[in-house]
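To start, the structure under review is shown below, and the notes come after it.
For this depiction, one protein chain was excluded, whereas all remaining protein chains were kept in their positions.
Should a chain be cited, it is by its letter among A and B, assigned in written order, with residues numbered from 1 in that chain.
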Amino acid sequence: MNRQTLATRAGSVAARAARTWVRCGLMLLMVLGLSLPVSAEGGEPPGVIAVKAGRVHTMTGDAIDHGVVIIRDGVIEVVGRDVEIPAGAEVIELPDGVITPGLIDACCMVDFGIPEGATGWLHGAKPYSFWRALSEIQPEAPDAPSISVLDREFPAGPVGAVEKLTAGQPAHATWADQAYEVTPHRRVVDSLNLLSNDFARLLRGGVTMAYISPDSANVIGGRGAVVKTAGPLGDRVVCAAGAVKATMGGDPIRRGLPNYLPPMYGPTPNFHTRRPTTRMGVDWVFRKAFFDAAKAQAGEKPGGADAPPPPALPVLQQVLEGRVPLRIQARMQHDIFSALRLAEEFKLNFILEEGTEAYRCLPQLQAAGVPVVFGPLYMTASGYRGRTDEARRPRLTTPRQLADAGIAFALTAQELRDEEGLVRQAMVAVRHGLDEEEALRSITTAPAAMLGLSGKVGELSPGAAADLVVWSGEPLSATSRPKLVVVGGEVVYELE
Amino acid sequence: MTGCSKYGSAMGLMVAVVLAVADGMAGPPPERVALTGGRIIPVNSAPIAKGTVLIERGKIKSVGPAVEIPYDARVFDVSGKVIFPGIINVHTWRGLDRANEARPVTPQLDVYDAIDPSQLFFEDCLRLGVTAVHVMPGNDTVIGGLGQVVRPIGLTVPAMTIAPGEHLKLSTTPRRGFDHMVQMATLRERFLELGDYAERLAERRYEEKLKEDGKELDVGPAEARKRGRSLIRAEDVDDEHRNLLRLCGGRVRVAGKEGASLFKPLGVFVHCNRAMDVGPAVELAKRNGFFDRTILVLGGECTKAVGELKRAARPVVLPQRLMYRETDLHTGEVRETFVPTAIFEAGLMFALVPGPDDSYAERMPTYQAALCVRHGVPRDVALRAITLTPARMLGLEKRLGSIEPEKDANLVVFSGDPLDFNSVVERVFIDGIPAYERAKDVRLQRLLTSGPGEGEGGSKE
Partner (left out) sequence: MSTSVDERSTVPMAMSEAERRAMQSDRIRRIACVGLIAALMLPAMGWAQAASSPTSAQVVRVVEANAYVTPEGKLRRSGRVVIENGVIVQVGGERPAGTVVDGYEGGVLCPGLIDCHTGLGVLGPLGEHAAAVQPRVRARDAFNRYSWQLRAALEAGITTFGLVPDDENLVGGRVAVCQTASPEGGARALTDGGPLKLSLAPGVFKVDREPTSRSAALGMLREKLEAVHGGSNSSAERDALRAFAEGRLAGWLTAPSGADVLAGVQLADEYGLRLTLIHTHDARLVAGELGDAVEGVVVGPLGMMAERRDAEAAKRFVEAGVPVALAGGLPHQPADSLRIGACVATRAGLPRAAARRAITSEPAKLLGLGKWIGTIEKGYQADLVVFSGDPLDLRSRVLAVYVGGCRVYVAPATATQGDRP
């Protein structure tokens, strides 16, 4: 090693560092499944962007033909037809395009894959997207599920296993903490992998913001999070502690292992051999948790069977006071009725998630004023949902029925993507009778309202966040796809 | 209904639908049927904004903006609707009880023996506008068996048959439990063995002929075989070898006629799931003389072999999932390739199949065509890929795939443009018979009821 080479090396480190910074940034974009942004050459994105398209759905009024959206510093400045474009603005013109606000999924399940490590194979927990993801990663994997999953779990040996840990298929993404049945003190944002490829997939489908709902393993689970699907990592989490999630029905039962078997016949005691194992157990745990929270608030010491863990009590008290929102997932009619009954008992307001049989409970939901995050739509359930017995009676017309009954609702795709993603859910809802404007609202302004972000996202009005999608045609058409996605005033996705 | 099991009620409904259809078949079908006032998309010619299709004795008689309607025709007014050719599902194992036999090499099998007319699959075909289904053995095989083109109505398989089986199923993608080496070795061995068999058979036939004529064997084995080749009759060939011999274009004397004549040679659908399977398929086909009758059934990864496919210039059947995604294990980057665009740009003839059942939209062939349009494939190519192109691949372009005089009257009436996701199939005609009417589709209506349904909307208590 001679000194001259060392000197040259030292001198060029800075230059190389600068180049690699740019490369780092571009690699990050590529990994998120994006192409080069429009403003790559400049380095610094311009402060003002004007987007012109054939039609603009502002969601605050009529659609504007040949509209222009002016964005300044990540916020929408003005939208209109004959708007003057400021000097020095970067102009993006897509004459055949149709602009909508960035879509919002109000009950998104991110990285709904198999968890690794200790939780291992949960009873019946093989989500839908796992098989799709498998066949995409491994082209030769036949569609039949009888292949030993252990063979496929690590597609390339240890490398595949590590891949599972990271931006590919991470472990424990939104899987709930199962140490207790009542865990409102936990937050799904702690399990979230913001680097996951799933966000890029959501983005390619036009979804710019998602409410990440915890999974339904616990009767009262953790708190959800509102995240953006693109943008600088530091700005992604919009709300770290959202609504507390509760689940009625069979999911908390299914996740547990039976504990009534004698030793030697049943699994060794662990967190998964736990109560509840029946719906009455589920209702009991829910009731006991809020009962004890109220008791603690009144100054008495909670106790007795199935007392919730102490850290849960303050959060439950906040739910009782209405300061923290509550969401209850229920699919079947009697589970929805249970939710309504329990909510009335404790004077709780809640948002209903999934609501597969909501069409059977329209008058009750209407009377209670419960908003519904409804979805996904299917004729026959598949994947995890298909293995429950709760999704046997879906109706494709439910969104229209909810709209006709005047119930506030938003559509969601949950863990489904691509051709069953959020915009396709709206497309299917329109096919079965939902009005097109209503359908667009149910994936923009309605979820924004449910997340408490009305006026800030989900619409293109002055002061709203500059999150928008330019589609190649009308968004709810089978032949349209996103051509350009802007989040926070930056172009984060562009079709090549 | 609440008391019945799910199966029971489904069966009951199926029977109801079939009976409703059979109603139309109970007596002789109407001799003439006219569909008037609709927009017509013939597929092989320009669309007609408002026109009439006249059907006579199960065939299309005439198509046009102003067609004279006979007085005794049964007229269906389809104003505001769109008339489209019956969609063809060019390759599926559905309709069978199981996709594949457990044994790897079964050229003697025939799907005719396994098609189940009562399957819900056929009912769903009508709902999606599919009027012809090419039922084939599944992909998990080496040599699978003979397929058949059927219509989705009919109580027996002969009643359903549109054309007898003319395509064999092969796979160069290893079946379950096999690896590539064993798969290709098995295939090669089979065709070698076929050659040997044909030679031995020729020799034996020559000897028999000599015995019949009372002559003595006077030539060596090689010459005997040469002379005996034209003496092989249909009944000499055993089941195990018959279909393979037909595949390779073997010549067989049909009883009673002079000179050798061919069995109708079979075509073949070769399943190539991965790009590496395309080359061996082409090579195998060329070596054994059935390359000109080969159709390749591709998997998503085969876009990587588009060069080979282009050189082969054979028609292809695209996979169910049209978007192929690969995650680079080392960078984590996700690469998406839309298969039809790559195949179309290579100039290949391709057919689309309905997507997987668990995806509500992709299971519709019209949605698959719309996906192609979304990604840049021209609209007419996409529409042909579900109608005329499959017909051509199956050798049935004279009968199916477009709305033209002389063709079978397989028509679908959509409520709007077929590529508009809000259009639904309103009516289906198969051979001029009204086979499906949405308004009378009990099972479908059940998914679309307004109100609580089944009268169970009780109180919360």
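Structure notes:
Rule of thumb we're sticking to: a contact is a pair of C-beta atoms (placed from the backbone, for glycine too) under 8 Å apart; a residue touches a chain by one contact, two chains touch by 3 or more.
Here the structure is a predicted model, which means the values were calculated and not measured.
Remark: the omitted chain is touched by one listed residue; of A:61, A:86 or A:311 this is A:311.
Although one chain is not drawn, the whole complex shows that of A:58, A:178 or A:247 it is A:178 that touches it.
Across the entire complex, the residue among A:195, A:348 or A:379 in touch with the chain not shown is A:195.
Between the chain not shown and the residues A:55, A:186 or A:334, the one that touches is A:186.
Remark: the residues of chain A touching the chain excluded from display are 1, 3, 6, 9-10, 13, 16-17, 20-21, 24-25, 27-28, 31, 115-120, 159, 162, 165-167, 170-172, 175-179, 183, 185-196, 214, 222, 233-234, 268-272, 311.
Throughout what follows, only the chains that are shown with their structure count from here on.
Computed centre separation for the pair chain A/chain B is 40 angstrom, with centres defined by C-alpha atoms.
Across the interface of their complex, chain A is touched by residues 6, 139-140, 173, 176, 273-274, 299-301, 321, 323-327, 329, 331-334, 336, 355-362, 367, 370-371, 373-375, 419-422, 424, 447-453, 456-457, 459-461 of chain B. The part of chain A that touches chain B in the complex is made up of residues 27, 30-31, 33, 128, 135-137, 139-140, 142-143, 155-156, 159-160, 163, 166-168, 197, 200-201, 333, 337, 340-341, 359-364, 377-380, 382-383, 386, 392-397, 400-401, 404, 418-420, 424, 427-428, 430-432, 472, 476-481.
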